[in-house]
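The complex is shown incomplete by one protein chain, all other protein chains being positioned as in the whole.
When the chains are written out, they are named A and B in that same order, and each has its own residue count from 1.
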Amino acid sequence: MLEIKNLSKNFGGFTALSDILLNVEPGERLGLIGPNGSGKTTLINCISGLIQDYQGEVYFNGENLNSLVAHKRARRGISRSFQIPKPFTSMTVRQNLLIPLEYAVRADDLQGISIEEQADKIIDNLDLNEKSNQLTSGLTQIEMRKLELARAMAVKPKVLISDEAMAGLSSSEVDDILKILITLNETTRITIIMIEHIMRAVMSFSERVICLDAGRIIANGTPDEVIITPAVEKAYLGE
Amino acid sequence: MSRNRFYIIIGALLVLSYLATHFVDNQYYFFAGFAILQLMVMALAWNILGGYVGYVNFGSAAFFGLGAYSAIVALNLFDASLFAQIITGGCFAALIGFGTGYLTLRLRGVYFAIATLALLVVSETLIVNWEFVGGAAGTYVLPKKNPTILGVLVVGKQNALFDNYKELLFFLMCLIALATIIICSLVENSKLGRGLAALRDSEEAAESMGVPTLRLKLFATTLSASIMGVTGGIFPYYMTFIDPLSAFNLDISVNALAMPLIGGTATWLGPVLGAVVLGTLQQIATVTISSEVNLLIVGLFLVAFVIFAPSGFLGLIEKYWKRGD
Partner (left out) sequence: MFSAELFLNAIVIGILLGGFYAALSIGLSISFGLLDIVNIAHPAFIILGAFVCFIFNSHYGFDPILIGIIFAPAFYVLGTLIYRIYYESFEKTGAEDLRGLAFFFGVMFIIEVILIMSFGVDFQMVQADYIDFKATFGVVDIPFRMFVPFVIAMIMTFGLQYFSSRTFFGRAMQAVAQDTLALRLMAIDPARIKRIAFGLSLATCSIAGALLVIVIPIEPSVGRLYIGQVFAIVVLGGLGSQSGTLIAAMLLGLVESMITTFFGPSWSPAVAFGALILVLAFKPTGILGRVGDTRG
C-alpha cells in the first residue's frame, strides 16, 4: 500500500535519511522506533509531503506521490499528527475537526453524513465531548494529544501516522491513547504507523516494528525480534 | 447579525450616502469623508492578507500606486472613462499581487513582507523614470464635462445626479467601501475563510489536513491587491493630479497596516473601526495642528496597541463585554 523506495534526505551537510526501503501493508499496525535525531519525524515529513525535495520515491496504492504537495497527499488518505501539537488556536475543538472534514475528505467518502455529525462522532470516540465547543487554549495536555489524533482521524485517512502522541503522558493516559488507536485499527482497518519512545506502548500495539538509527533502518521484524536485536540495543544504549 | 439584516443595513447606508450628497453643502465633509473611506477600504483590503492569513504587507502603497498609474495609462492610451480606469486599476494590481505572491509566498512570511517593500520602491522608481505618465513631475487628469450614463446626466449644475465630481466620487467611494465590507464578510463566513484561519493558525497543520495553503495565500494576496488597485484607480480622477510621491507614499502603507491592527484583525469590523477612529483623529489633527502629527498619532497608536492590546478595539470591547456578565 505504502512503498518507500531508496528515500534519502540531506539538510546541507547533515544526512537525515539514507536509502530507506519500506513497505507497509493495508491494515497493518507498524511501530517506528529509534533514538532522538534518527530521522523518524523527517521520514514522516517526507511521506506526508511537508518535505518534497527528497531523493527516492514514495508510492501510495501504486501512485508516485513525489510531485504531490502535502494537502494533495492528505486528500489521498495520508494523515499524520504532530509531535508538538499544532492546533488551530482561533477555533474550538469541533471547528478544528471540521477543517480536514471540509478540505481533505471527498464528498463520496462522507456517505451522506454531515461533517458536523462526523466531527461529533470522532469527538465522542475520543471522549472530548466536554470540551467540544471550547477553544483549544483550554485543553489539558492529554486533551491536546487527543485533539491531534482526532484531527488526523477527521481526514478519514487510509494511513494514519501518529508522531509521539504519548510523550509526557501518565501511564493511564498512555493506555487511553493506546486503546483508541487499537480500536481504530480493528474497526476501520486503517493502517496505523506509530512513532513512539514509550516501549511498552510500541510493543503491545505493533504487529511489526522498524528501528531507525542515524537515518538508516537497522531492524525490521516483530516486536520481540527487534527488541533483542543487538544493533537496536546499541543505538539506544551506546556501546 | 443575520445575513438579511446585514444586507439591508448596507443598502440603507448606500442610500444615505447618496442623500448626503444632495442635502449636505459643506464640501469639506465630502473631502474628509472620502479620505476616511479610502483609509477604510485600504485597511479592509490589507486585513484580508494580514488579519485573515497573517502575512504582513508593507507595500500596500505599491498596489495603490500601480492601480492609480495603470488608470492613467488607460486614460492616456484609450481615453478611458472613470469606470474603466477603476477596473483597470483593480485588474493590474491583481496581476502584480498574484505575481509577487507567486514569487515569494513559498518563503517565510518575513520575506514576503520585505518583498512587498521592494515592490513599492521598484514600482515608484519605474514610474519616476517613465515620461509617458509624467515621470517625477506627475500628470493631470481632467474629468469629463457633463458626463452621462444611459442618457442621465451624472454630474452637472442642474438636473444631474450629482452637483460636482467630488460628490460623485464620494458616493463611489462609499459604494466601494460597502462592497468591500460585503466581500470581506463573505470570505469570513465561507469555506475559504475557514481555510484561511486554519492556515494562519498553523500553516503546516493546515496543509497536512488538506488545506491547499499556497492556493489560498495566492487568492488572498490577489484579492487584497486588486481592492487596493481599485482604490488607487479612483484616486487620479479625485485629485485631478497625481505624482509618484503621493501615489507611492509609505504613509499609505502604514495607515493600511495600522488601522486593522488597532481596530482588530479578526473580522471586517476591526479595520472599519480603526479607520473611522484613527481617520477622524487624523483629520482633526491636520486641521488643528499639522499634517506631520498624523504620522505620529498613527505610529504611537500602532506601537501602543500592538504591545498592550493585540486584539485591537474589537478585543477590548469583547473583554469589557464579558466582564459585564
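Keep this in mind: a contact is a pair of C-beta atoms (placed from the backbone, for glycine too) under 8 Å apart; a residue touches a chain by one contact, two chains touch by 3 or more.
Everything quoted here is computed from the prediction, not taken from an experiment.
Peer 1: Identify the residue among B:G109, B:P143, B:G156 or B:G315 that touches the chain left out of the display.
Peer 2: B:G109
Peer 1: May I ask which residue of B:A84, B:V293 or B:L316 touches the chain that does not appear here?
Peer 2: Touching the chain that is not displayed is residue B:V293.
Peer 1: Who touches the missing chain here, B:V122, B:V152, B:L186 or B:V287?
Peer 2: B:V122
Peer 1: Using the document's contact rule, name the residues of chain B that touch the chain not shown here.
Peer 2: Here the touching residues of chain B are 50, 54, 56, 58, 103-111, 113-115, 117-119, 121-122, 124-126, 128-129, 136, 203, 250, 254, 257-258, 261, 292-293, 295-296, 298-300, 302-303, 306-307, 310.
Here is the rule we use: only the chains that are shown with their structure count from here on.
Peer 1: Return the distance between the CA-based centres of chain A and chain B, expressed in whole Å.
Peer 2: Result: the chain centres lie 43 Å from each other.
Peer 1: Which residues of chain A touch chain B in the complex?
Peer 2: The contact residues of chain A facing chain B are 48-50, 69-72, 74-75, 79-80, 82, 86-91, 95, 98-100, 102-105, 151, 154-155.
Peer 1: Within the complex, which stretch of chain B touches chain A?
Peer 2: 191, 194-195, 197-198, 200-202, 204-214, 266
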